[in-house]
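As you look at this complex, bear in mind that one protein chain is not there, while each of the others sits in place.
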Amino acid sequence: MKDHGEKGASVLDDVVKALSSHCDDSISPLKRKMVAEPLPSRDAVIEATELVRSALFPGYYGDYQFSPGAMPHAIGTMLDRASRIFEEQMLRAFCFFCDNRRDACPSCPGLARERTRDFMKALPRVQRLLMTDVHAAYLGDPAATCPAETVFCYPGIFAITFQRIAHELYLLKVPLLPRIITEHAHSATGIDIHPGAAIGESFFIDHGTGVVIGETTSIGRNVRLYQGVTLGAKSFPLDKDGNPIKGVKRHPDVEDDVIVYAGATILGTVRVGKGSQIGSNVWLTRDVEPGSFIGQAAAKKS
Amino acid sequence: MKDHGEKGASVLDDVVKALSSHCDDSISPLKRKMVAEPLPSRDAVIEATELVRSALFPGYYGDYQFSPGAMPHAIGTMLDRASRIFEEQMLRAFCFFCDNRRDACPSCPGLARERTRDFMKALPRVQRLLMTDVHAAYLGDPAATCPAETVFCYPGIFAITFQRIAHELYLLKVPLLPRIITEHAHSATGIDIHPGAAIGESFFIDHGTGVVIGETTSIGRNVRLYQGVTLGAKSFPLDKDGNPIKGVKRHPDVEDDVIVYAGATILGTVRVGKGSQIGSNVWLTRDVEPGSFIGQAAAKKS
Amino acid sequence: MKDHGEKGASVLDDVVKALSSHCDDSISPLKRKMVAEPLPSRDAVIEATELVRSALFPGYYGDYQFSPGAMPHAIGTMLDRASRIFEEQMLRAFCFFCDNRRDACPSCPGLARERTRDFMKALPRVQRLLMTDVHAAYLGDPAATCPAETVFCYPGIFAITFQRIAHELYLLKVPLLPRIITEHAHSATGIDIHPGAAIGESFFIDHGTGVVIGETTSIGRNVRLYQGVTLGAKSFPLDKDGNPIKGVKRHPDVEDDVIVYAGATILGTVRVGKGSQIGSNVWLTRDVEPGSFIGQAAAKKS
Amino acid sequence: MKDHGEKGASVLDDVVKALSSHCDDSISPLKRKMVAEPLPSRDAVIEATELVRSALFPGYYGDYQFSPGAMPHAIGTMLDRASRIFEEQMLRAFCFFCDNRRDACPSCPGLARERTRDFMKALPRVQRLLMTDVHAAYLGDPAATCPAETVFCYPGIFAITFQRIAHELYLLKVPLLPRIITEHAHSATGIDIHPGAAIGESFFIDHGTGVVIGETTSIGRNVRLYQGVTLGAKSFPLDKDGNPIKGVKRHPDVEDDVIVYAGATILGTVRVGKGSQIGSNVWLTRDVEPGSFIGQAAAKKS
Amino acid sequence: MKDHGEKGASVLDDVVKALSSHCDDSISPLKRKMVAEPLPSRDAVIEATELVRSALFPGYYGDYQFSPGAMPHAIGTMLDRASRIFEEQMLRAFCFFCDNRRDACPSCPGLARERTRDFMKALPRVQRLLMTDVHAAYLGDPAATCPAETVFCYPGIFAITFQRIAHELYLLKVPLLPRIITEHAHSATGIDIHPGAAIGESFFIDHGTGVVIGETTSIGRNVRLYQGVTLGAKSFPLDKDGNPIKGVKRHPDVEDDVIVYAGATILGTVRVGKGSQIGSNVWLTRDVEPGSFIGQAAAKKS
Partner (left out) sequence: MKDHGEKGASVLDDVVKALSSHCDDSISPLKRKMVAEPLPSRDAVIEATELVRSALFPGYYGDYQFSPGAMPHAIGTMLDRASRIFEEQMLRAFCFFCDNRRDACPSCPGLARERTRDFMKALPRVQRLLMTDVHAAYLGDPAATCPAETVFCYPGIFAITFQRIAHELYLLKVPLLPRIITEHAHSATGIDIHPGAAIGESFFIDHGTGVVIGETTSIGRNVRLYQGVTLGAKSFPLDKDGNPIKGVKRHPDVEDDVIVYAGATILGTVRVGKGSQIGSNVWLTRDVEPGSFIGQAAAKKS
């Protein structure tokens, strides 16, 4: 009986030793700075993002209802809480990449405070954009019975809300947090929009599963996408080690009033001209004139 | 130091003022009726749906185990709780669209009570359908080791269970709730079946991510779909403002014993005849005779 | 008033009776053995898998931070807890398929203990593989700013971590648990890798939604996939009742250094030779020589 | 095996039958009105009381911190939420005693709304009283290092805060809720103050376990009590069935500046004159002149 | 920087070593059997007790409301769950004291199953007793506005409910669990009734803080106690090492219709005769004739 316990303990100790010693700093953040500094917390970042969403759509989301007369208090409380969380999480993210110990860092705390304030100031603009998106979703889907339904449960609204919030943080050069936010939406909706993508008003994605929109994409006003659409990179310039070079323009520019149907793939730094429609499952790697309709070859009967 | 606090407070107040005043009733439900009435709660709707699912598959789902001898009590308790939640949530949904104050509405409370009862009565039928679906999943997937495994973790079973429940509410003309239910399944599985779709027995979706089945689709018995299949609308009739008209038939009719392979797209009010097979990635916008096999052009070597 | 209550009670009783009596053992596990034995708990299995993940990537995941000096204690505690949960859940899974009552079963408890120990011993190997995957993700995506970002939020890392853990349980012939684990990752990421798939080091899936990798697939080193790729079965041999036969080789072998672009579909027991690239949306059902590039026919303008 | 299950089920059914049929309306509220109406929820009442407490002591209690500049928003949000909970719980409490069905009651909803508003209006007065209590606690206990410490963790502050809140509801003749609130404080602190007791400013109870203050007690300003003090009833007038008559004055009047030491028992409608001190363990059932010191007989050596 | 981390780690390791090695089996249960067997879980025992309480008072306690027509199902579900928890916790408690490994113990599992069934059978009797207690509480306290109020929030009802449940387990010689149950009530109410005490119907404790009722106490019908009453042991026979001998009769017998006022102390194997009243703070160590009134010497003025 005792043997059994000892045998188990010895297996445990062997595995612990192996896992502790083999991990390098790609797999354990603790190997970078030999002190315990908190990493950004995904749960906290998502909580703060949801608070901001609740403040942008007052009454739709969030833990509880409030009275119409208490709306400013509710918004103020949610934003105050969100900004406190964001400031702390930004600090963690900045300090993850800086060489100082957090409690002796001369720059990260001030940076986090300032960027949080800039982020808050951007929210009215984000709200105005989202109102156009809700309108576009209601108009764009014959199955939508009212705008409220799209706010309640349309994955496209979920994804664009999170992306627009993340995009503001991306513009403020906050590391890690933007991607955490959009990947949360990706997980919940299957819609993967990089925080870097620049997206105009009245944007609507229907169904959405499998949509991918790359970092350097730009999208004009009144654009509608369906499930499975990729706005991706065709190829990446490689460095001398054969690895992709980071940060260069490599995704499409989609102009106003474009519709891209389900499963279409648009790759590279191509321009899709104003008012064009790209058909289902089309594979496109060249510029398209304004007003074009690009369709797939029809299926053949076997 | 004091300045810092005051500056933060002033930014907060500005943003609060902007967010409160700009939101119209598309973005805040509180702007519709100037009293605080509870909106349907997604969490509550999902909880009730999960309770119903636990009652339909007694012993598989739910918070806790029960003894075989206590099965009727367990089912009764879950259904009682589910029906109480559904009645309240239906009331909220009906009242969201009605012009009366909830506590003085002559019709919504009675409607919610009656529809809840009708919904409960439909459950034995739903259970019988789901038993055929489980059987179909087990037979249809060579990797399935037993029916239990499909109930435990197959996304196709998850999605069809939620859709069949939502479909009953759809037939009862309950607003908002059906879509909340199917969008939850969409988020969890990547399978997006509109609550309006009419689906026959022994239905199986394998893998499932990216499947889209539109509102006015009808599906016969013994149909099998794979991931990425779209049963969608080809185009929508537009009204005079150029917006899609709501509520017309616009999706396919898929007959008995059809298989649709991964990534196929079937659009419009087409008929896919009994026993047909639609190949992977096919794009189909016309009727298909019973017994057809439709395949894609082969890939070419570059 | 009283009528209302009685009417509700009578509907409830009717539905309870129907649901209790109609369910067979495909829909209720309680119908198999007429005693209440606990089924595997999905929540527990996922918790244990997450604990293992936290031990493999010390400091990135998990409920709380720990100090660098406490790393071995943290890993030991997480593994001890994970192994206790896995032993219990394996016992439930083994006993679900065995004919004995659990508290009088001569074999399942010992089996669960032994397999748990074997599983723990495999973890250092799993960790080494995952370190190569993280490296591959960082190098493979121009948008990745550091390896940490890929661990934090890349769905490809999530999916391959869960699959590598599940694969070890699959090799140990543990029922139900492996599929529960990979389906959790499928739900969170849209990436559906069967626990049976054998995957070499430095594997990277970008974006990932809609990826399907079948049970008998083998994948070499340094392979990269994009969203929507299917490595599936072309057709299944049917038994005399027309149902698929379980357990035969039916999926592709993908060799080292292959890249498969978004939406490509590779079906059947084909070989994709070393260093090949399969283009976006390609549909492929035959062997491909090493070093090939297979592309789709270009879209045509309508 | 099967027998075992059936035997268990039969025991269960017997017990269920016995428990369902024997309970009368003292033991089950469902026997009163034969419809399911929600009873007041203790958890909800306590949550609302804690929200009010957080609003009265801004920054000390509650789930989260807020910035000084956000204080009004935080207070507004907490009070809005508290008032919504109280209105619902009052409605339940009023309807528990009324003969109408809740959804057709002409009076309870309006009553709940009005009483909630009256209660909110009383809060500034409650806050002013509590500030004097905190001051008294800090001055009265040589071990208190700062007023904050008494707010953080002194049971006397906990108990008087809950009582002062409950007392306002008591004055508004709200049933059930006041006692739920003071019994929660009783459970947490061992201090049992009836919501009916009228207590002046600068009140302090040190240690407090075992203190009992009866419904018709009145207490002046600047009074200090120690643990185990009873301000109780001496005897109750009995009705013709030998049961106590409800609602008559039966507890002491304690005037300004009185100190009552540990374990003293003061019973009946006696007056303890201004500035008196009642010694430890004294048993007192008669009036005491202002400025008296009443002590216990000294212990004797055995 | 590194030094700091290492220094912290070394302190940690020293403390871990000291705490691991010094603990004997009084302070760590793991030192008894050198395998990891689950101890009874206080949380589980309390959860099961609360479920039983909810079943005894249908509609008053518990997580959720149910409809009158669903009462038997609700009771059945709660009792089934409670009995499953109790069976597991009894097994743990029995095995804590037995020398076998739990998974190879020939007696404890059967014992747990049987005692659980006996316990369930006793519940209708417990319910009947509790109904008399609720009646007694309502009649005995002039401040009680209705029986419901006493069920909702009277600590005396809380304490006697938990004790009556624990007493049944005590009679069944289940170790550890009864005391866990009564100590939970003690913590919540300040009323400490040993599970061994035998208590007749219509028992009422008012206020209750500080009440102590010892293991071998017997109490008749219609007895009322106030806060701070002790029914304790006068002295214990000591064994040859000077330690108290376990298990001998050492507490009072209180007959029908007795009232004991606040703070009275009754010690030893004395008899308090039918209908007697014991005054506040009295210290009593001798038998009392039926119908006596025992009072304290009056306080003197200093």
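Odds and ends about this structure:
Going by the order they are written in, the chains are A, B, C, D and E; count residues from 1 in each one.
Just so it is clear, contacts are C-beta pairs under 8 Å (C-beta built on N, C-alpha and C of every residue); 3 or more make two chains touch, one makes a residue touch a chain.
As the structure is a prediction and not an experimental result, all values here were calculated from the model.
Only one of D:A18, D:C98, D:M120 or D:A198 touches the absent chain when the whole complex is considered: D:M120. Only one of the listed residues, C:H22, C:H73, C:R128 or C:R286, touches the absent chain: C:H73.
One chain of the complex is left out; on subunit D, the residues touching it are 55-60, 65-68, 71-72, 75-76, 79-80, 83, 117, 120-121, 123-124, 127-128, 130-131, 134-135, 138-149, 151-155, 188-190, 207, 209-210, 226-228, 262-263, 280-281, 296-302. Residues of subunit C that touch the chain left out of view are 64-67, 69-70, 72-77, 80-81, 84. Those residues of subunit A that touch the chain absent from the view are 5-6, 8-10, 12-13, 16, 36, 67-70, 73, 84, 103, 109.
In this text, only the chains that are shown with their structure count from here on.
In this structure subunit C contacts its sequence twin subunit E using mostly the same residue numbers, the overlap exceeding half. Taking the mean of the C-alpha atoms as each chain's centre, subunit A and subunit E sit 54 Å apart.
Multi-chain contact residues of subunit A, defined as those touching 2 or more other chains: 34-36, 65-67, 72, 75-76, 80, 190, 209-210, 228, 263, 281, 296-297.
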